[in-house]
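What you see is the complex with one protein chain gone and the rest in place.
Now for chain A:
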Amino acid sequence: MAVCIAVIAKENYPLYIRSTPTENELKFHYMVHTSLDVVDEKISAMGKALVDQRELYLGLLYPTEDYKVYGYVTNSKVKFVMVVDSSNTALRDNEIRSMFRKLHNSYTDVMCNPFYNPGDRIQSSRAFDNMVTSMMIQVC
């Protein structure tokens, strides 16, 4: 499963970023931040296509020796980044895609909360935390 899940605002600051184990969270912060370069490239490339129903899933952003970084972007330019361990070869593209869709639905619920200010960090949504936790648990 995912070792790091991040929700990035339109202005490229983190709304939510969580990683496991927490000792290496700095490394994941750097990794996710660097991956925004590729996200911006893919978004601008998609924009040139001028398709109405754009693909939200950006696919593999870039591989590293130990991890694979996948991207997803909503219609409102909020980016989701998911980092998966390279040794976890059981994860397929379809599974990554469905995880992103579930993350998107949960994020939509957070946005529908009238007490949540758009642009604030997501830090008081228990449902969102539980959903992220479920995607981070190692199923073996």
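Keep this in mind: a contact is a pair of C-beta atoms (placed from the backbone, for glycine too) under 8 Å apart; a residue touches a chain by one contact, two chains touch by 3 or more; residues count from 1.
By our rule, contacts and distances are computed from a predicted model.
J.: The complex has one chain missing from view, so what does its UniProt entry call it, picking from "NADH dehydrogenase [ubiquinone] iron-sulfur protein 1, mitochondrial", "Trafficking protein particle complex subunit 10", "Protein RMD5 homolog" or "Abscisic acid receptor PYL7"?
T.: Cross-referencing UniProt, the chain left out corresponds to "Trafficking protein particle complex subunit 10".
J.: One chain isn't shown here. Among A:41, A:95 or A:109, which residue touches it?
T.: A:41
J.: Would you write out the residues of chain A that touch the absent chain, in ascending order?
T.: Touch set of chain A with respect to the missing chain: 9, 11-14, 25-26, 29-30, 33-34, 36-38, 40-41, 62-65, 86-87, 89, 119-120.
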